[in-house]
Structure formats: C-alpha cells, structure tokens
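Every protein chain of the complex appears in place save one, which is left out.
Let's turn to subunit A:
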Amino acid sequence: MEKTIAAIGDGVIRIEFAGDVSPEMNQQVQYTCRLIQERSIFGVIELVPGYQTITLYYEPIKIRFEELVGKLENLLGKEQDQESIQEKTRLLHIPVCYGGEHGSDLTDVAKRHHMTEDEVVKRHQQPEYLVYLLGFLPGFPYLGGLDSAIATPRLQEPRAKTPAGSVGIADAQTGIYPLSSPGGWNIIGNTPIPLFDAEKKEDAFLFQPGDRVKFYEISEADYSQLTLSNKWEEVIADE
C-alpha cells in the first residue's frame, strides 16, 4: 500500500496510506504500528493509529525529522502483501440491553428508517464489527461495519450527559461510551461490561485496535445480574 510520510509539526510525523478505508487498510495500519514499535527508534514518543494514518510523536531534541523520515522510509519501504501481515485478532461478544431507559433513541432511529425497534436491534447485532481505532474518550472504539440501513446522523443537540456503557450510532459508525460524557450519538442500548478503568494499571482498556466485535441482546434482568457480577471474561470470551 502506497504511503506518504510527512512532518506536520515539530515533533509530529504523519504516515498516510493511499486508498479507501477498509479492513485491509486497517491491517496495514496495525502492522505498520507494530513494525515501528518493534524498532524502538530513539526519540519516538508514541504512535496513534487513525483510519488511514499513523500519527507519530517524537522529540525534536533527540532526533531531527529528516533523519526520522529517512528511517521510516527505509523501514516501511518494502511492500507487504496482505496475507503475510495478518495477525490473529480477538473476537469479543458484547451483551447489550437495547431500548427503554438504556437506549432512549432506539424509537427515533426505528421511526427514521421506517422499521420496528426489533428490526433495528436485529440489524445492529448482525455484523461482525472491526475496531478501527480508539479515540474520542479513553477506550472508545470506533467500530466499522454498521448496516447502512440503520446509519443515522448525530443528534442535532448533543446531550449534556450520555451514561457509561451507552451503545450509539453516529452516521455510518457505531460505538460504545466507556465513561459518562457529553455526546451527540443516537443511543440505542447499554452494555454492563466496563470498557475502561481509570484506576487500573494493567488491562485498563477492554478493546484494542484490530479487535472484532459482535453484539448480542440481553434482557433487563440479565443486565441487572451482569452489572452485579464481575465475570466479564466469561461473558465476552473469544471464540
């Protein structure tokens, strides 16, 4: 995949992949991040994967951008065929209680698309989603793969508070709020599984870029029971 490497600030390099955003491009992005991280180049602070970019932060005190760009060009110059870069990824099953007080926008989303609430829920559970990247809030997954029949524009007026665990739709994307926050996504349900724990040192984040996600519906009773339980691992276990 063709890449452009450019400094966009003193301390910021942006690697852009040419072509359309796709699961294949996401694999290239994840693979390239790993490649750069394994090289542990002196002066590099951290990498941020985007849909078709990697933003690399570095310390200009330790390395000049020309030198760093040169190193990256050498490292990334070799074309990687899609098969050789595939990594085994995780599939996480996320329980969601749809509608009612947990999904206050489900009725509106259904009305907008002239379907029943059940049909929206069915269509939301159908795909296997891909975590393209994490952003917006700590641990917030940008999930690609939403059925375009239920794609819904953001709310006209963002809410002052969207509770943690809210599962939402914004345009052609779906996502889950790891913590309570203002936000403009259409909320169709809520998961009792914690996505982010500010107090934790290790495994503070449920998701990582490249993960695959399936949603499944749970009842209000299951939701309450799961909220009290702490056996998340069994619930979401990999296939």
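Here, a contact is a pair of C-beta atoms (placed from the backbone, for glycine too) under 8 Å apart; a residue touches a chain by one contact, two chains touch by 3 or more; residues count from 1.
What we mean here is this: contacts and distances are computed from a predicted model.
A.B. asks: UniProt names the one chain left off this complex as which of "Biotin-dependent carboxyltransferase family protein", "Branched-chain amino acid ABC transporter permease", "ATP phosphoribosyltransferase" or "Phosphodiesterase"?
C.D. replies: "Biotin-dependent carboxyltransferase family protein"
A.B. asks: Looking at the full complex, which residue from A:Asp10, A:Asp118 or A:Glu220 touches the chain that isn't shown here?
C.D. replies: Only one of A:Asp10, A:Asp118 or A:Glu220 touches the chain omitted from view, namely A:Asp10.
A.B. asks: Hey, which of A:Pro60, A:Pro127 or A:Pro163 is the one touching the hidden chain?
C.D. replies: The one listed residue touching the chain not shown is A:Pro60.
A.B. asks: Looking at the full complex, which residue from A:Leu47, A:Leu75 or A:Ala151 touches the chain that isn't shown here?
C.D. replies: Of the candidates A:Leu47, A:Leu75 or A:Ala151, A:Leu47 is in touch with the missing chain.
A.B. asks: What subunit A residues would touch the chain not displayed?
C.D. replies: So the residues of subunit A touching the missing chain come out as 6-12, 14, 16, 21, 33, 45-55, 57, 60-61, 64-65, 133-140, 142, 178-179, 181, 198-199, 204-205, 208-209.
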